[in-house]
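Here the complex is missing one protein chain, while the rest keep their positions.
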Amino acid sequence: MTHILLRHRDIPDIHKLDVYQRNGGFAAFKKAVTEMKPEDVINVVKASVLRGRGGAGFPTGMKWSFMDRNNWPHYVVANADESEPGTFKDREIMESNPFQFLEGVAIASYAVGANAAYVYLRGEFWQVAHFLDERIAEMEEAGFLGEKLFGKDYSLKIYTHLGAGAYICGEETAMLESLEGNLGQPRIRPPFPPSYGLYGKPTVVNNVETLTNVPMIIANGAEWYKSMGTADSPGNKVFSLSGRIKKPGNYELPLGATFRELIYGQGGGIIDDRPVRAIMAAGASSSMIVADDKALDTPMDYASVRTLGADLGSASVIVIDDTVSLDWVVNKTIHFFKHESCGKCTPCREGNYWMQHLTERIHSGEGTQADVDLLYTVAKQMQGKCLCALGEFATMAVVTGIERFPDDFKSAVRS
Amino acid sequence: MSLAEKYPKEVKQILAKYPPEHKRSAVMPLLYMAQREEGYVNKAAMQDIASILDLSETEVASIVGFYTLYHDKKEGKYRMQVCTDLPCALRGADTFLSNLCSNLGVKVGETTPDGLVTIEAVMCLAACDKAPMFQVQSGDGLEYHENMNVDKTLELIEALRKSGQEVKK
Partner (left out) sequence: MANEVTLTIDERQVTVPAGTLVVDAAKKIGIDIPVFCYHPKMEPAGMCRMCLVEIGRPMIDRATNQPVLDENGLPKISWMPKLETACTNRVEPGMVVKTQLTSAKANDGQNATVEFLLTSHPLDCPVCDKGGECPLQNLTMAHGPGKSRFLYDDKIHLAKRLPLGDLIFLDRERCIQCARCVRFQSDVASEPVIGFYNRGRSLEIVSFSDPGFDSVFSGNTSDICPVGALTTADFRFGARPWELDASASICTQCPVGCNVTLNTRREAKADGQIVIKRVMPRQNEQVNETWLCDKGRFAYHYTESEKRLTRPLVRKDDKLSRVSWNTALTRAAEGLTANKKNFVVLASGRLSNEDLYNLKSLADGMGGQALLYSDMGGGELTALVGVSEGTNLGAMGKGDAILVVASDLYEEAPIWWLRVKQAADRGATLIVVNPRETKLDKHASFAIRYAYGDEVKTIDDLNGKGKIAEAFAQAQNAVVLFGSEGLGLEGSSALAAACAKLLSNTNHVGRPNNGLIGVWPRVNDQGAFELGFQPIADLAAELKGKAVYIVAADPTGDDPALAKALNGAKFVVAQDILETATTELADVVLPAQAYTEREGTYTSGERRVQRFYPVVPPRGDARPDFAVTAQLAREMGYILEGTSAFLVFDLLTESVESFRGLDYTKLAEVTEQWPIVGRNDLYYGGTTYENKQGLGAHLSSAAGRGSLTLPSPKGRGAKALRPKEDELLAVPVTKLYDMGVTVVDSELLANRIGEATVALHPSTAEKLGVEAGDEVKLNLNGGQVEVRARIDESISAGVVLVPRSFGLALREPSAVGLKSRAKVKA
């Protein structure tokens, strides 16, 4: 198949400006600025039904249309904080197809009337940030960024901003706080960033992969885009495949491809050809999917995955076979969330601390069934009470792990 | 010498990224700059940054405390940060880390006796398909090392040691 996101796999050296331009690069941005009104751009993206690729799957065009027109300036912030365990797609896009991403940032900025855009990268993407800085400089040199672009009255600057090691900064309001120079702790929502964002100004926050779709949509139109994927979830998606898999890596597939296609078709099956037991489709934040035939044949789109009692999220598919027990998996995820909880709200701060004590005890073999039951209760008690989604995410694997793989926990504890 | 005196051009460049009335945004890049020399942010640097940005020292310190890539204590010249999160652990990261530690004779969180390398276990680094992997953090920045094994890692440490000695000479 032809890639529309991981285009570097078809076109060598697309990270070079001349190669990118020879392959249609910046034509979409030019078209937008010279031939389209900002609202036209928004309408095309709306019509494409592009959904946010960061995890929530919110329609992108709709988000752009929410920008408060009575409050200026506007900002665009690209979410390149990719920190969900099991997710590594944005990094590949930025490293190998950087201009398409940056063109997406530029088009989004034009659409919402922003003259400054920030790319917020996780601090660990130090090298990626420097690489992007060079690409941005090349774009400025070539006249794709700066004043009076394409002779029109539109100017744009793109800046990179490095985080410094905090998963929570992937949450959009925490990211804005961090970008403002504060602790990366989420804000209360509403208000949402399109009405109160960076520096209190209307802001669009979009994931890297989402933005990378945009130039192709503007260049080829909404109908072209909707011809891929499913009606509810059109387009391609980059699936990050990891865990007990023979060929881990990123795979760009149309939304709606099945788990079986990804795991056995692309990923080459399970290491040592062992049976797959569980799938986490949204990284560490996943609900545990029991990997039976029904699940394996379920299409990977936002709606279908929900029928399995799980979410597609960022499509970070972690494959778990029978070499590990789910109590170990849950201990790992809780260790992560306890480390990454920002501490702002009580249920997440205290709940993760409490759950970690319980999962440690259970995994070490010191626990009893009462500990498992309590772990389940604590997770349930956290649900619906946290300030942001992180606390909620932390409970997913715990609750569904215990519900769907009770035997793993039974055999882990003292009887 | 204060940071503003030492790196006037760079401070200006960093500040230019943000609206002047929101210069507080520059606190994170300035902290990276401050960390360059010794691999951690000392109190004097916090004071410098506070005065550049019209913040209190406590506000600057809070940022250091919140984010894991800023450090308030001196450790090894290189921090070798091994990802042991779920996806990496499913591909042998825990075993890699414990073997590495026993080869170096240190525990997780400790520094080699020569002060060269501190071994740390960290959360997901977005390289789950290339485990075992780690990043090396030094004052100069961060570098990923993917699809690693203990032998390759020991070679890397040796190379780091040598490069340090060459600089000294």
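As written, the chain order gives the labels A and B, with residue 1 at the start of each chain.
We adopt the following convention: a residue touches a chain if its C-beta (ideal position, glycine included) is under 8 Å from a C-beta of that chain, and two chains touch if they have at least 3 such contacts.
Being a predicted model, the structure only gives us computed values, none of them experimental.
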Query: Which listed residue (A:E252, A:E340 or A:D408) would be found touching the missing chain in the intact complex?
result: A:E340
Field: Omitted-chain contact residue, chosen from A:Y110, A:F144, A:W328 or A:W354
entry: A:W354
Message: Using the document's contact rule, name the residues of chain A that touch the chain not shown here.
response: 166, 183, 188, 338-347, 349-354, 357, 374, 377, 381, 384-387
Statement: For chain B, residues touching the missing partner are 43, 46, 55-62, 65-66
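The definition used in the following text is that only the chains that are shown with their structure count from here on.
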Task: Spell out the residues on chain A that touch chain B in their complex, using ranges where they run on.
output: 82-88, 90-91, 122-127, 130, 159, 161-167, 178-184, 199, 240-244, 248-250, 284, 316, 318-320, 324, 329, 332-333, 336, 339-340, 342
Query: Okay, in this complex, where on chain B does chain A touch?
result: 17, 19, 22, 24-29, 31-32, 53, 55, 62-63, 66-70, 85-87, 89-91, 122-131, 135, 141-144
